[in-house]
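The block underneath contains the structure these notes are about, expressed in structure tokens.
A single protein chain has been omitted from the complex, and every remaining protein chain is retained in its original position.
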Amino acid sequence: MNDSTRTAYLSPQTAQTRRGAGAPDLLDLDTKDQTFLDATELVLNMGPQHPSTHGVLRVILKLDGEKVLGTECVIGYLHRGVEKIAENRTYTMFNPYVDRMDYVAAVSNGLGYCEAVEKLFATEAPQRAQYIRVILTELCRIASHQVWLGTHALDIGALTPLFYCFRDREEILKIFEKYCGARLTTHAFRIGGCIYEAYDGFEQDCKNFCDAFLPKSDEYEELLTTNRIWVGRTKGIGILKPEDCIALGVTGPVLRASGVKWDLRKAQPYESYKAFDFEIPTGVNGDTYDRYLVRIQEMRQSVRIIRQAVDGLPSGPIVAKIPKVLKPPVGEVYHSIEAPKGELGYFIVSDGSTQPYRVRVRPPSFVNLQALDKMVRGMLVADVVAVIGTLDIVLGEVDR
Amino acid sequence: MLHAIKAYLSSNVTPGEAGDYLWATIYILLVVIGISLAVLAMNWLERKILAHMQIRLGPMRVGPHGLLQPVADAVKLLTKEDIIPDGADKLVFWSAPVVVTMTAFTTFLVVPFGRTHAVTDMNIGVLFMLGISSLGVLGIIMAGWSSNSHYPLLGSLRSSAQMVSYEIAMGFAIVSAVLMTSLQTGTGTLSMIGIVEAQNAQQTWFIFKYFPLGFLAFAIFAIAMVAETNRAPFDLPEAESELVAGFHTEYSGFRWSLFFLAEYGAMLAVSSIAVTLWLGGWLRPFPNWLSGALWDLAFSLVPALSFFVLAGLSLLGVVRMPKIPQFRAQTAGLLMFGLLLGFIGLTLLVPAVRVRVQDIFWFVAKVAFFMYLYIWYRGTFPRYRFDQLMKVGWKVLLPLGLGVVIVTAVVGVRQELWGVLAGVSR
Partner (left out) sequence: MVVDSAICYEVLRRMREDEQFDYCVDITAVHYPKREQPFDVVYILYSFHDNERVRVKTLITDGERLRSAVSIWPTANWLEREVFDMFGIEFDGHPDLKRILLPDGWKGHPLRKDYPILQQDKDWVQINLGIESGQ
């Protein structure tokens, strides 16, 4: 590859500065010489039960008056030992468990897992199954972003977008229910393809949803984007520079809002994303406002993808030819997809038996949450809540 | 006795002015009951209107369309366990809600619902209201301090800082309105009734006076009053401040309901100030442009008509109720409510009642508009962060208020200047 394509996924300033930045400069470890319980500072505990930390997350803040000097996240309240469970289940039996990790966007978890196992078998799902998978995954992306938007606006104080967003999410969940019977933990895909054929009226439902959704997303933008209180609460808050993003391993809309134009759907296309034409929205400053704009744009791009997929839905089988009793060859595979929250990866080690030897889930929220410390240094307490919201954390994924 | 009653009914001054103790007491009672009823109605209205803005229904079960919800809430609060924190200073803890509620209610001594419909008319009416509502800040600090807990203290300090800052902007806006009262007569007045009479005499509501000066003063006051009463979008001390509920965290049951009463009472009080100073108080719309006996009659029928419209809506709701046995009680209740509204409308048609009561109706209608604005703001805006809030109060509203006062004063002295300025700007 020549130089221009090599740096295609980096914004110009990142490509220039990346050479010079060394890792020790990127993370301030300046609080190391102070003890965490310095007498003149206040240690505030945002406990596990709190209306604004989406799930059971405990954040210990070290404050100087109103300014945050440092944070420490205590997680693990929702740890269910999913990876250990995987070692005692067969590959198909483990499929429902992956939905429960990022329970807000269950469909994409299932997609990643099924694709990873298919990679072990070195097969691919047939075309029709891929298209159906893409449609459902993009619907799931919109649903996840709607939850994010509603709860983020609620944290900042705008009470109404929550209800509007959940109304849209209702439509999507109705489609899921008609398709696979479940709204939240869908278990929509099977290894090798989809198990359920697209029901009669599936394409029509998706088209209706897309047509209804686009004006509504304009409505949400109108309500918030130019609202000076919203801008005042989100601009300049929680800035994360692109070098920090890459160093901290942050992916997803957070990375894109910092200016790095990188999306796994374009960089390492999986499923049939190569066939679709869509853009990757990026931001400029890497603050909360940019993340908001990026996610709104992502929803619109998802609508674009869904429309293209629905129009081009091929006919054919929906499940590939794989043996009934799944015994993949010995080997390891790492496969990752662009989940709504970031890069969701599955590292599966197979020893040739029907049960996986090790399943490792690389959760995007887990790695993104590390960046919280860097983002809230110097901010006020009221901003911590906004920043946690903007990272789009789902504790089910963080803790597994 | 009957003579005393008759004497009042034919007087044209407020009972306080007339030195009439009986009617003054009656008015005080009416005001207290009225505020309580208004707070109850506000509770229901807020929940319903906010819900409808959020595409949901709000309370529907407790009475027909949730009409008995405030009653249920009141009963619940009265029967709740009274918890006092362990290390709390009992006297201060007990008296804080009392202070806040008392100040909220006392401001209504001078609020004029009509020319004769006020408890009394002090010649320092506006100043009195402003001063008494400042005393409410003391109650908030007492509440936060006596709770013996870290977070209520910080919440109360924040609340009080916010309220004090915005009182300054409110003061400037009020001064510019008071300046306008002196335009025709040469002497201004702080009396609430006097201000409305001045608007009547100058034949324009002060909001439209020297447009946009009056409107600017009104806007400053409208924003400052929302911050003064700790309502959205300025409700960080209440909402999740320091991650708890602010200064009234440790209060439960009846004590909390006193704070609630005080908050809504304060909202009503500052809305009353806004209505009196800028929106012409009890004056009906267009008293001069649409004058004459026929227009007077038409406008005096509006109160009755509005009650008939409400009754009609209730009866429409009755017709739309599900026709299953479980809903019989609710349907009957809504029917009775509709009939009650219709009956009130009928009473308002009686000429004697009509003439005396129409002022009250217009005043209440304007205050109700402000209450709707409060609810609308709550449903629409995100919250300001505390430092942004203070920035708006000190760096935006205060200079603006100062500017408005100075320009109003200059223009007032040289009224012909306004014609020049207005001509230039157009």
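First chain written, first letter: the chains are A and B, and each begins at residue 1.
Simple rule for what comes next: contacts are C-beta pairs under 8 Å (C-beta built on N, C-alpha and C of every residue); 3 or more make two chains touch, one makes a residue touch a chain.
Computed from a prediction, not measured in an experiment: that's the story for all the values here.
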Using the contact definition given at the top, list the shown chains touched by the missing chain. A
Cross-chain touch to the chain not pictured, restricted to A:Val59, A:Leu173, A:Ala247 or A:Ile280, is A:Ala247
Please pick, from A:Arg167, A:Lys216, A:Arg358 or A:Arg377, the residue that touches the omitted chain in the full complex. A:Arg358
Chain not shown: contacting residue from A:Ile156, A:Ala257, A:Leu313 or A:Val367: A:Val367
Given A:Tyr91, A:Phe202, A:Trp262 or A:Tyr292, the residue that touches the chain left out of view is A:Trp262
Interface residues of chain A (partner: the chain not displayed): 1, 6-7, 9-10, 18, 23-24, 26-27, 29, 32, 75-76, 79, 81, 83-84, 87, 246-249, 260, 262, 267-268, 332, 334, 336, 343, 345, 347, 349, 357-358, 360, 362, 366-367, 369-370, 399-400
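In the analysis below, only the chains that are shown with their structure count from here on.
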Distance from the CA centroid of chain A to that of chain B, rounded to the nearest Å? 47
Chain A to chain B touching residues, read off their complex: 44, 46, 50-52, 66, 153, 155-160, 162-164, 167, 223-224, 227, 229-230, 232-233, 380-383, 385
Taking the touch rule as given, give the residues of chain B at its contact with chain A in the complex, in rising order. 50, 53-56, 232-233, 235-236, 239-243, 378-388
